[in-house]
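Here is the structure we will look at.
And then chain A:
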Amino acid sequence: ARSEDGTVRLGLVAPMSGPNARYGAFSMRGAQMAAKEINDAGGVGGRKINVMPGDSQGTPVEGVSATRRLIDQDQVDFIIGDVSSSVTLAMQPVVEDAGVLLLNAASSNPMITYKAGAGGFKWSFRNYPTDENRALLVLQYAAEKKGFTKYAVLSVDSDYGRAAIQFTKKYLPRFKSAILTEDYYKEGEVDFRSVLAKIRDSGAQAIIMYGNADSSPIVGRQMMEVGIAGKIPLIGNAEFNTASTIKAAPKAMEGAIEAAAWLPAYDSPKSKAFVEKFTAEYREAPNNHAYVHWETVHLLAKAIEQAKSIDREKVRAALSGIHYDSAVGEVTFDDHNQARLPMILLEIEGGKPMIKGAYKAEIDYPK
Partner candidate 1 sequence: MTGLPILDISGLCKSYGAVRAVDGVDLQVDRGEICGLIGPNGSGKSTFFDCVTGLAKPSAGAVKLDGQDITGWSLNDIAREGRMLRSFQKTVVFSALDIEENLVIAGQMFTFPGIWSTFGIGSAARNRVAALRERARELIKIAGLWDVRFQPAGKLSGGQQKLIQFASMLMPEPKLILLDEPMAGINPKLIERVVESIRLANTSFGVSFLIIEHNIDVVTSLCRRVVVLDQGRKLAEGTPDDIVQNQAVREAYLGG
Partner candidate 2 sequence: MAEPSLSIKGLRAGYGSLDILNGVDLDVPQGQFVALMGPNGAGKSTLLKTLYGMTTIKGGNISWQGKDITALKSRAILAEGISWVPQGRCNFPVMTVDENLQMAAYTLRDSQVKAERDYVYDLFPILKTRRNTLAGNMSGGEQQLLEVAMAVLQRPKILLVDEPSVGLSPSAIGIVFDELLRINATGQTILLVEQNTKKAMEVAQRAVILRLGKVIWDGRPADITHDELGELFLTGRMRGETEVEH
Partner candidate 3 sequence: MFYTITEQVVNGIVSGSVYAIVAVGMTMIFGVLRAINFAHGEYYMLGTFGAWFAIDYFDLPYPVALVIGVIATAVIAVVVGNFVMQRIVGAPAEAGVLATLGVALILQNTVILLFGGSYKFFSGGYIEPVSVFGFTLAEQRILIIIVGLVTFVGLELMVTYSRMGKAMRAVSQNIECCAVVGIDVRHIALWTFIIGACLAALSGVLTAPVNVSVYGGMGELITFKTLPIIIMGGLGNVRGTFVAAMILGIAESLVATYVGLQFRDTVGFATLMLVLMWRPHGLFSAQARF
């Protein structure tokens, strides 16, 4: 390995400035907390983990610049990043050329691992569920357990929100369901009244929403205003289950169904401990991005441990065959370097999130 100073140099690419800085801030904190935990416990194989940040601003060009710098200037061996799928897609060829291990922790676009592993890029891994898995799970639960067949779509207008709906549509026929209205909102949108009124009049039984956490309370409040709170539930993924969202609009969140990689409310000792520690450390509850980055650093540490070296080739091999116990269950990788992750399903009942199960699904890769 290139780093001879006895540390593990780990690059973290995330949007640390600009409009998406809030994602980067959580990612960084999660990763740093994990690194501190590992270092306090003596490091990995005696080496301390040194997290080196790279700002992507959420744009591909900046993301590539950050990646290049981490590789050439900071001499990192491993990179975790980015949050945005389009940035991650641009980073893949760069790490491939340099032979540096990229472990993505938060992008959900399926293309990332279509192209990885057996798909071509051997240095890209992803420890995050894809949009496809989630879409199937939500739809299945809504149809089988709730008997819904008519949906309205209200998702964020990004690769994430769009892809989730694309895969939802793929599975609609299987459940003899239909989408009655389809709308996408721009990140940061604050006015949903018109759309919610339209949904109210459309006869939809549930609103499929894939979005970011900050829109959920607004949507909830405006559902109350428009008079559909408690009548048409939200399903999908947009942190319906955090305490603050529920507090913002309890009536609207009742009956919301969510499938997530992780949620602060998830009831496992490891998860609870993480939430507690994070909140104590940063005076703020962690979000999904904080968790996945925290977990991914631990995952990487374990792979290094198992490889007994920081040689990238060996770590890569270790990662491919790893069995890692995450806060939500066991993690393994398939031949496309995609993690097989359990997905948790929750429903809000009586103002409290109730876990309805954890599911895993294999991905059918396009031939």
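The rule is simple: a contact is a pair of C-beta atoms (placed from the backbone, for glycine too) under 8 Å apart; a residue touches a chain by one contact, two chains touch by 3 or more; residues count from 1.
These made the cut because all candidates are chains of the complex that A comes from, given by their letters.
Remember, predicted model here, so these are calculated numbers, not experimental data.
Candidate 3 is the one that touches chain A in this complex, out of the options 1, 2 or 3. Looking at the complex, you find that chain A touches candidate 3 at residues 16-26, 154, 157, 182-186, 188-195, 197-198, 201, 213-215, 217-218, 221-222, 224-227, 244, 247-248, 282, 284, 287.
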